[in-house]
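The other protein chains are all here in position, but one chain of the complex has been omitted.
All chains are identified by letter, namely A, B, C, D, E and F, in their written order; residue positions are counted from 1 within each chain.
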């Protein structure tokens, strides 16, 4: 199953936060801060302007991105969890 | 009876979520998460821009789509339940 | 008395919902769900764009329409009840 | 004293609702529903668009109109009560 | 001291409401309704449109105007009280 | 240290309100009404329109201005207190 986001939406896969602290202690799951790093899996065609033209997106497939902790809607596809968010919820691209 | 949605609205039929878990146990109805997968049954002509032109829609009849759990208005037509929602409530097209 | 709606407003007459269930039992009035089906009686000239042009309406007199349960303002004309609503409150045309 | 409404505002005089029910009983004043019928007394020049042009009004002096019960601001001029409302608060013209 | 309002703002001086009722009784100050009649003392240059042009004002110095009771900000200049309000808070010009 | 406000922002220095009432009594600091008179110290380049052009500001350095009591954000620069506010929070220029 493949997802094609609509408008200015972006499909993002969260990247796991590290499970081990510097001292090597494993943090139990509930104590971990939810990650806000992700990878762009699919990108929508862009918003349609009042003139009927698509406005070009600023992120592309494969980009590593930072986004707000509560951005987007969670979607489960074939057992995997994704987020669908608007491009504007993405704060920055990690290079 | 046939429905023709107005503006940028879309008529969607919810697709049933699976009633059996991987272990083969039947989940009682109240425990099931409401599905957010659907099929586009009819598509409006698009919003009218300030210049009087229709802005082209991004989904079409037959598309399988993902949408927000509480998106749209429920409509009962000839005993069948549908949802009328704005295209912007659709998150992604399933390919 | 004839009403000419202003702007993008539409005058709608509610169509009665059926008073008998499939088993032939008459439902008392308070138990009936308010109908959301109606007939368009009159249509406004359309919104005026920033350029002073009227934006064409998508519904016309005689259309059967579906609308949100709480859409519009109730108006009593010569003893008959109507609803005046914005075209955008109409979800779909019934064909 | 004459009033010239500004922008897209309209000066409206409420038309009295009938004081007698069909059975000929006089309804005490507090039980009467406030009328929503009125006559247009004066019309503003229209909103000014971003281009500095006036956008033509859709109602004119003498029109009988229907408006929302709580629309507009009450104004007392020489002992008479009027309402100043935006044209958009007028639902329909009575012909 | 002279005030030059900015943008689409208007400097208004409240006109006193009459202190005597028809029967000739003087109403104590606290019982009087606050006046909503005023005189335009100074007018701003108008809003600047997106194109950098000033949008012409509809009122001018000397106009008697009606405005909403709670419109504007009170300003005391050399002991006199004025109101600075947006032109859109003015309901009508009194002619 | 010099501050260059961004967009349509203005750097304003509050002008002291007079500390002595007409009868010559000194008012303790807590009883004084906060001044709303100020002097413009620096002016931003203006908002950028959708076309990428700067929209010219209406106030300039040295202008005495009146502004809303709670307008702007307080900033301390080298021990002095300033306010950074949007030009739209300025009500009028004092001439």
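In this section, a contact is a pair of C-beta atoms (placed from the backbone, for glycine too) under 8 Å apart; a residue touches a chain by one contact, two chains touch by 3 or more.
What you see is a predicted model, and the numbers here were worked out from it, not measured in a lab.
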Residue numbers in chain A that touch the chain omitted from display: 36, 49-51, 53, 55-56, 58-59, 66, 68, 87-88, 90-95
Residues from chain F at the interface with the omitted partner, ascending: 1-7, 9, 11, 42, 44-45, 48, 50-52, 73, 75, 84
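As a working rule, only the chains that are shown with their structure count from here on.
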Intercentroid distance (Cα basis), chain F paired with chain A, Å: 42
Chain B and chain C, separation of their C-alpha mean positions in angstrom: 23
Chain E, residues touching no fewer than two other chains: 50-51
Overall pattern in which the protein chains touch one another (line/ring/star/complete/other): line
Pairs of chains found to touch, sorted by chain label: A-B, B-C, C-D, D-E, E-F
